[in-house]
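What you see is the complex with one protein chain gone and the rest in place.
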Amino acid sequence: MENMVQTAMQNVNFAAIMPSLVLTCFCLALLLLNAFVKRGSTSYAAFFSLVALGATACVSYLAWDNPQFGFAGQVALDNYAVFFNFIFILAAALSILMSDAYLKREGYPVGEYYTLILFSTVGAMLMASGTDMMTIFLGLEVMSIALYVLAGFFRRQLRSNEAGLKYFLLGAFSTGFLLYGIALIYGVTGTTNVADIGSYLAMNHHLVSDPILVGGMILLATGFLFKIAIVPFHMWTPDVYEGAPTPIAAFMSAGPKAAAFAAFMRVFLIGLGSMHSTWVGMLWVLAVLTMIVGNFIAIKQTNLKRMLAYSSIAHAGYALVGLVASNAVGVSAVLFYMLAYTLMNIGAFSILVLAGKVGEDNLTLQGFAGFGYKRPVLAVLFTICLFSLMGIPPSAGFTGKFFIFAGALNAGYVWLAVIGVLNSAVSLYYYLRVMVYMYFRSPEEEFDWVQLKPGATLCAVISVVGVLVLGIVPGAVMALARHALF
Amino acid sequence: MSEHILSLMTFFPLLGMLIILMLPGGKGGLLKCTTLVITLITFVISLPLALDPVFKTSGAMHYTEFAPWISVGDYFQMNYSVGIDGISLWLVLLTTFIMPITVLSTWQAVDKNVKGFMALMLLLETAMLGAFISLDLFLFYIFWELMLIPMYFMIGIWGGANRIYAAVKFFIYTAVGSLLMLVAIIYLYYYAVNTGGVVNGFSVTDFYNLNLHPELQKWLFLAFAFSFAIKVPMFPVHTWLPDAHTEAPTAGSVILAAVMLKMGTYGYLRFAMPLFPDALQQFLPWLAALSVIGIVYGALVAMMQKDVKKLVAYSSVSHLGFVMLGLFALNNIGVSGAILQMVNHGISTGALFLIVGFIYERRHTRLISEFGGLSKQMPVFAVIFMIVTLSSIGLPALNGFVGEFMILLGAFESELRWFAVVATTGVVLSAVYMLWMYQRVMFGKLDNPKNQNLKDLSVREICIMLPLLVFIFWIGVYPNTFLEKMEPAVNQALSQISGEARAQTYIPVCTDAEQQGKCPHTYGVDAQGDADLHL
Amino acid sequence: MIVSVYHYMVLSAILFSLGTIGVLTRRNAIVVFMCIELMLNAVNLTFIALSSYLGNMDGQIFVFFIMTVAAAEAAVGLALMITFYRNRESIDVEDFSLLKL
Partner (left out) sequence: MYDNLWLIPFFPLLGFLINGLLGRKIKNEKVVGAIATLAVFASFVVSCMCFVRLLGDEVKTHENIIGSWISLGSLQVDWGFLLDPLSALMILNVTGLSTLIHLYSIGYMHGEDGYPRFFAYMNLFTFAMLMLVLGNNALVMFVGWEGVGLCSYLLIGYYYEKKSASDAGKKAFVVNRVGDFGFLLGLFLLFWSFGQNGVWTINFTEIAANAGALENGGIIVTLITLCFFLGATGKSAQIPLYTWLPDAMEGPTPVSALIHAATMVTAGVYMIARMNGLFAMSPDTMMVIAIVGAATAIFAATIGFAQNDIKRVLAYSTVSQLGFMFLAMGIGAFTAGIFHLLTHAFFKACLFLGSGSVIHGLHHAYHHAHLNHDPQDMRNMGGMRKKMPITFITFFLSTLAICGLPFFSAFFSKDEILWWAFASTRGHWLLWLVGTIAAGMTAFYMFRLVFMTFFGAQKTDPRAKDHIPESPFVMTFPLMVLAALATFGGLIGIPHVIGDLVGHIPNYLQQFLAPVFEHTQTFHGIEAHGAASAEFGTIGVSVGVGLVGIGLAWLFYCKYPEIPARFCARFTRLHRAVFNKWYVDELYDALIVNPTKRLGTGLWQIFDVCIVDGIVNGVARCIRGTGGLLRHTQTGFTHSYAMSMVVGVVVIIAICVFQ
C-alpha cells in the first residue's frame, strides 16, 4: 500500500507540467480580474496575458536541455515540447497584440477573450508535451473547446456564430474518430502510452499489418489531420477562418496547427514508427492532394481572409512533406517551418486587421487597390509577408520550404519535392495578384480609416523582422530545431 | 580592403538603397542624383578588378571570400563564398558600368514615385552582382531569385499598358524554371554528401569534382538547363521576353537586356555545363539546334514587328542564340566569343533600348509606322542610332562583329559545323530587320506632323550614349583587352567540361565531412526501430 | 452463449456507425450533436470492454476523461447553438450556409 503511494508520488513531477501550470494559474487570475474590472477596455487584459505568456516562456525555457518526465510517462517536457511551446506562446502573443484595437473596433471589448486564447495555449502545450494518448487528448480538447468559443466569439454576428458552430460540430465529430482510433490501438497494444505502444509494436512486428491496428491508426490520424487541415479533412478551415475574428483566424492557423503537428509527429514517429511503411504512403498522397487543393482553390478567392485560409491548407501540405520524409532533417524542418509560418502568416493577418473597416467587408482584392500608395509602410510589410509565403528568398518562407524539401530529397522523395515546388509556383499567382492590386492598380479609396494601432503594428513589425531574420540567418534556429528532436 | 572588394561592391548598392529610403520621397532630383552617385561609386569600387593583371595569367577564382553561413550539424552547410574569374569579371563590370547609365536614362522617364524606383534599381544591382560572384549554389540561388522581385515591380508599376500581364508572366515563367533548379541543387548536394563526396557546403568548385552517374547527370542537367534556358531566353521558352521588354520602362529593359539575360548564359557556363559534362555531351546537339533555331527564328520574327521595342526584344533572342551556340562550341574561340558577345549584346542592345526610350519619351509611341524621316529633325540622334544599329548588325571593326565572328568560327571548328553554317544566315537576317527598321524610322519624308518639331538629343542623352559608343569601338578594334583576361578562365572552364580537371582526387575541405558522408538516419523505417530515438 | 470481447467490439462499432450516419443525415444541430455523443459513448464502450479484456485500468480511466470532456463540449456547443438561434431563429444545420466556396 505505502510503496504504491511512494511510487505514485515519485511519478509526480510538477516540473514536467510547469509551463501549463503557470499559464493556467494566470488564466484563472485573469478570469477573476475580469469579474472585477468594468467592461469597456481590455487593454489591461491584453497586457496581463502578455505578461502571463512571458512568464510561461521563461518557465519553459528552464526545461531546455533539462528534460522533465513525470506522471508515469504521461508528460515529457523535452526540448521538442519546449520548442513547440515557444511557437504557441509566440502565436498567442502576436494574436493578442493585434486583438486589443480590433476588439474595440468590432465592439466586443471582453476580457474573457484573452483568457480563452491563453487556455487554448495551455491545451496546445499539453498536446506538445503529452506522451500518452490521454494527455494528448486532454490537451487537444482544452485547446479546441476554447477555440470553438473564440471562433464564435462575435455573438451578434451570424458569420461568427456559423463559424463557431461548424467548427464545433466538425471538431467534435473528428474527436470521435480520434478517440475510436485510440481505443482500437489500445485494444491491440494494451496501452495508451506512446513510447510503450512503440516498443510493443517494435517487439511484435507481426501486428503491424493487423487490420484493427491499421484502422485505429487511420482513425487516430484523422483526428490530427483534421486539426492540421489536411485534405479531405480540411473543409472547415476556410469557413471558420473567414467567419472567426481575424486575430483568432491568425492564431488558429499557427498555434493549434503546430500543436496538432507536435502530437501527430510524436505519436506517429515514436508510437507508430513501426508502421511507417503503412502510413507514409497515405501521407504522401494526402500531402500532394492538400497542396494542390489548397493552392488551386486559393487562386479563385477574392476575399483575402479566405484566400489566406486556403493558403494555410496548402502550407499544411508543405509541412506534411517534412513528416513524409520522416528523417531528422525533415522533422526538424517541420519544427522550423511551423515557426516560420507562424511569423509570416500572423504578420499577414495583422495587416488585414489594420486595414479592415468595421465588419471587414473591405478585405477583398479590390479593397486593396492602390493600398501601396496610400499606406506604403503597411504595404511593404504585407508584401514581405506575402513573398515569404511564396517562398522567395531571403525570407523565412524560403528557408522553411528549402529545409522541408531538403528533408524530402534527402529521403529520396524526388517527385514529392517536384510536385511541391510546382505547387509553390502555382501559389505565386495568387500572392502576386495581391501585390498587383496593391501596387499596379490606382487607389480607389483614401484608406483614411487605417490608423497604425500600436499593438497590431508592433505585431506586424515583429513578424516581418522575424521573417527576415529567419530568412537571412536561419542557421541558429534550425540548429535549435535539430537539437529539439526527441 | 582589397580582399573584401567583392562584398563591398555587391552590398554597397544595398546600403545605398537604405540611404534612398531615408531620403524624403518628394525630391525626385535629389533621389536620382544620390542613386547616380551610389552606382558610380560602385563602378569605381569594381574598377580595380578590371585593372588587375592576375586574370591574364590564371583562370582560377580570385578575390575569394569565404565565411560559414548556415551550418546545421550533419544536415547541411551553406557558406558565403564568393569569387571572380575572367569569365564573371566582365559580366560584373558590365553590370556596374551599365547601372549609372540606366540611372541617367531615368532622368525624365521616371517621374512617379521615384524613390521606389531608385530603391529597386539598387536592390537589383546588388542581386545581379551577387549572382555573378557567388561560388556557393545556395547563395547563387538566393540572389538569382531575389533579382525577380525588383524587376517585377519595375515592370508592373512603371511599365506600359499591358504591364500587369507582362510582370506576372515574367515572374512566374522565370520562377517555375528556377524552382526546378532548386530541387536539382538540393538533390545534387545530398547525392554528393550521401555518396561520401567531400563538399564544403554547396560549393560549386567542389561539385565540379564529383563524378556523377550519367543517368543522374541527365536529370540534374535538364533541371539546370531548363531554368537557365528560360532566362537566356532560348527558343522556345522565350515568349516572356517580348512582353517583359515591351512593357518594362526603358531602364528596366536596359537592365533586363544588358545584364539579366546574361544570367542564363553565365549559368550555363558556370554551372550547368561544367557540373554535368556527360549530360552536356548527350544533349549538345539538341541544345545547339535550339540555339540556331533561336537565331533564325528571332531574326525572322523581329523582321515583322511593328513595335520598335518588340523588334529589339526579338533581336535579343537572335543574339543570345549566337551566344549559346558559342558556348556549345566548347572550344576556347567559341566560348570566349560567347562571353565577349554577352558583353557586346549588353552594350549594343542596351544602347538600342535607350534609343527607343529617347524617341518614346518624345513621342510616347513605339510604333514604327508613327515615325519616319527623323534623321532630318535629329541628325545627332541619327548618327548614334546608326552606329548602334551597325554594331548590332555586326559590322566589322565594331564590337558585334568580333563576338559573332569568333562564335561562328568556334562553332565551325567544333562538331557543330552545320549549325554554324545555318547560324551564319543570321548575319544576313540581322541586316535585314535592323536596317529596315532604321529606314522606316529615320529615313523617308518627315511627313508625320507630330514629328515635325522633335528635339535632337540633349547633352545628358549624349552623355548617356557616349560611354557605350566608346566601348562599341573599343571592343571592335582592340578586343584583346577583354580576351586576354578571359582566356585562362575559359581554358579552365573548358578543361572542367572536358573532364580533364575532373580526374583529381577529392581534397578534404571541412573536418566533419566524414559524418556528412553518412545519410541522416530515418525514423522507424526499419521494424526494430533504433532505440536511441525513443524517450 | 458466452459474451466475448468481440461482441462488445462489434456492438460499439455498430453504435459508432449509427452515430456517424446520424451526423451525416440529421438536420437539427442538437440531434447532430447527440449523434456525436453517441459516437463518443461507443468509444467508451470499446474502452471499457477492452480494459476488462486486457485487464488494465487505462481504458477505464480514459473513459472518465472522455465523459468529462463530452460534458464540457456539450456546454460550449449548446451555448453556441443558442447564440446562433438568437440571430437566425433556427438551428437547422442546412442553415449554416453563409460561409462557402
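Per-chain residue numbering starts at 1, and chain names A, B and C are given in the order in which the chains are listed.
The rule is simple: a residue touches a chain if its C-beta (ideal position, glycine included) is under 8 Å from a C-beta of that chain, and two chains touch if they have at least 3 such contacts.
Note that the coordinates shown come from a computational prediction; the quantities given were computed from them, not determined experimentally.
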Chains on display which the left-out chain touches in the complete complex: A, B, C
Residue touching the undisplayed chain, where the options are B:Lys32, B:Lys115 or B:Lys169: B:Lys169
Which residue of B:Leu261, B:Val402, B:Met465 or B:Ile497 touches the chain not shown here: B:Val402
Option touching the unshown chain, where B:Thr424, B:Asn448 or B:Ser498 are the choices: B:Thr424
Touching residues (missing chain, whole complex) on chain C: 20, 23-25, 32, 93-94, 96-101
Chain B residues that touch the omitted chain in the full complex: 169, 172-173, 236-239, 242, 297, 300-301, 303-305, 332-333, 336, 373, 375-376, 379, 390, 395-397, 401-402, 405-406, 408-409, 412-413, 417, 420-421, 424-425, 427-428, 431-432, 435-436, 439, 442-446, 477-480, 483-484, 487
For chain A, the residues touching the chain missing from this view: 165-166, 169-170, 173-174, 177, 211, 214-215, 218-219, 222, 226, 231-233, 235-236, 238-239, 278, 282, 293, 296-300, 426, 429
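Rule of thumb we're sticking to: only the chains that are shown with their structure count from here on.
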Distance from chain C to chain A - Cα centre to Cα centre, in angstrom: 26
Interchain centroid distance [CA atoms averaged], chain A/chain B, Å: 42
Residue numbers of chain B (touch at least two other chains): none
For chain A, residues that touch 2 or more chains besides their own: none
Touching residues (chain side chain C, partner chain A) in the complex: 9, 16, 19-20, 23, 29, 32-33, 36, 39-40, 42-43, 46-47, 50-51, 53-54, 56, 58-59, 61-62, 65-66, 69, 72-73, 76-77, 79-81, 83-84, 86-88, 93, 96, 98-100
Contact footprint of chain B on chain A as seen in their complex: 69, 73, 76, 78, 131, 195, 198-199, 202, 205, 208, 269-270, 272-277, 326-329, 331-332, 373, 387, 392-394, 398, 402-403, 405-406, 409-411, 414, 417-418, 421-422, 424-425, 428-429, 432-433, 435-436, 439-440, 473-475, 478-479, 482, 486
Residue ranges of chain A touching chain C (in the complex, touch as defined): 133-134, 137-138, 141, 145, 148-149, 152, 155-159, 161-166, 168-169, 172-173, 175-176, 179-180, 182-184, 186-187, 190-192, 238-240, 242-243
